[in-house]
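With one protein chain held back, the other chains of the complex are shown just where they sit.
Then we have subunit A:
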């Protein structure tokens, strides 16, 4: 039921406005701090009137932290994660919802378990695997004695090695392997009327055809929503990129922000740090603004 009285209207708008201020205030302070010079930003209390050094600070932050290539790295990682996630979730959900095969429920629960064991929990084994993707296979070969056998027969020592540290693949792949997207798609696929599937079958479309021609176009909004969420999530990743990129050339913008944060005893250049933060904040903001329309539609119930 929707109440419509002037007093309630006014009250809801007041609450809405308070929420807005609450959300936007820290952001405003960052912008103001980024426009001060070194002296003003360290005044207590800091002046809430904007200073005049905004562009200088931005430029300094950009060069100090070498943000150009870092932003590029971040973008590759976030876009890769978003795209990979959208594709892999759509495929797994398609398999789980539309096919009956032995072990379907087992796979479903395996996927589900990744929800309860996020990357942070299994970060050590994940690191070990990424350091050498083939190490599990090596272990299997060693334990079963197969590598010994191969060595005896052919004289070749089996030593499988494929390292993904300091690579885009290593940055992206472990972040893709989570279940959230699969569930979003599963819920959506379950709302697609059975008759549509049957109509496609009557029209002669096979499973792949149905997936590409019917399901994917129908889930455009979901894709946009999931893509946006995943882009933001991947962009904001800190722990994993920090762990796996020992080489500066693959560092991401978010981890590199650390370069701008004043060390203990260093010059308290908070204005530069804030300016850097603003730069790093910008790309996800643009993505949200552009995708917002589909994003919202994808998260609310689809119109029938």
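The working rule: a residue touches a chain if its C-beta (ideal position, glycine included) is under 8 Å from a C-beta of that chain, and two chains touch if they have at least 3 such contacts; residues count from 1.
Going forward, contacts and distances are computed from a predicted model.
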Check your understanding: What does the UniProt entry say the missing chain is called, choosing from "Cysteine desulfurase activator complex subunit SufB", "Aspartyl/glutamyl-tRNA(Asn/Gln) amidotransferase subunit C", "Phosphoribosylformylglycinamidine synthase I" or "Glycerol-3-phosphate transporter ATP-binding subunit"?
Key -> "Glycerol-3-phosphate transporter ATP-binding subunit"
**Study point:** Which of A:103, A:155, A:193 or A:266 contacts the chain that the document leaves out
**Key:** A:193
Point to revise | Selected residue (touches chain absent from view) among A:142, A:213 or A:247 | key: A:213
Exercise for review: Taking the full complex into account, find the residue in A:46, A:79 or A:205 that is in contact with the omitted chain.
Suggested key: A:205
Study note, to complete from the structure: Residues on subunit A facing the left-out chain by the touch rule are 193, 195-196, 198-205, 209, 213-214, 217-218, 220
